[in-house]
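Omission of a single protein chain aside, the complex is shown with its protein chains in their original locations.
Right, chain A next:
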Amino acid sequence: MKPSAFTRAALLVYGIAILAFLYLPLVSVGFASVSKGRYLSFPIRRYATGWYGEAMASDTVRDLLFVSLKVAGIVTVLSVVIGFFGALAFARYNWRFRKTYQKLILLPIFFPQTVLGLALLMWFNAIGVIPSWKTAIIAHMVWIAPIATLIISIRAYSFDPALEEAARDMGAGTWTTLREVTIPLLMPGIVSAGLFAFLLSWGNFPLSLFTTGADSTLPEWLYAKMVSGYSPLVPTVGILTVAASATLLAVGLTVPWVLKLVKRKTAA
């Protein structure tokens, strides 16, 4: 069915309204970061990019960046490894209580993260672990590893177990089968899971707030500065944080596509 002119116009307006709703606040943060004044007011009288220079030079920002990167990087690697084997265990083997276990494992995704963070903090205290960026990794894992497992599972369920059997039949051992067949076929899932894991950890605030102790990640610092000590450095760092996410996302989405194109070219 072809939509009528009216429907099409309505859809267009609706689409633009949604995009505006999603992205205008971000744009205003962008404006704030280039405003020379201390507080954002429209129209912006004088523009300045000085805050970006300041952000780059700041030791605080560099430390924050380092903690955030460290946490997100380690969470990504661990989540992907756990997700990979978890997905195989769910998709390949039929064991007792598999379905129940699968649901239990996914449950933390739907818990309010503040409650999860608080629970973990209490637990760390109880066993005498001092919260730091290391405990934040554990907290992030509780929430992100299930998501990574879920993403890789979708891929694992859709692939024919006969492919692995065929590899074994032709002489491949467990490790060779994994390297030659399983990993390459799950690769798209592994890449998406890694991307998700990194971005979710990078942008996470509630879990970090409770579990980083004396350390601080970028989102935590942004919140703290918003509450007290605001300067245009806050929107600047905010924009940089979002820009990093967007860049990673763009790279993550285009690289597989480019690789596919290259492969097709060389194969033809």
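Operating definition for what follows: a contact is a pair of C-beta atoms (placed from the backbone, for glycine too) under 8 Å apart; a residue touches a chain by one contact, two chains touch by 3 or more; residues count from 1.
Simple rule for what comes next: contacts and distances are computed from a predicted model.
*Asks:* Match the chain absent from this complex view to the correct UniProt protein name in "Formate dehydrogenase alpha subunit", "Spermidine/putrescine transport system ATP-binding protein", "Nitrite reductase (NADH) small subunit" or "NAD(P)H-dependent oxidoreductase subunit E".
*Replies:* Missing chain, UniProt protein name: "Spermidine/putrescine transport system ATP-binding protein".
*Asks:* Using the touch definition from the top, which of A:15, A:184 or A:256 touches the missing chain?
*Replies:* For the chain that is not drawn, the touching residue is A:184.
*Asks:* Decide which residue listed in A:120, A:151, A:167 or A:218 touches the omitted chain of the complex.
*Replies:* Checking each option in A:120, A:151, A:167 or A:218, the one touching the absent chain turns out to be A:167.
*Asks:* Among A:7, A:28, A:114 or A:176, single out the residue that touches the unshown chain.
*Replies:* Reading the full complex, the residue touching the unseen chain is A:176.
*Asks:* For chain A, which residues lie in contact with the unshown chain of the complex?
*Replies:* Touch set of chain A with respect to the missing chain: 160, 162-163, 165-173, 176, 180-181, 184-185, 264, 267-268.
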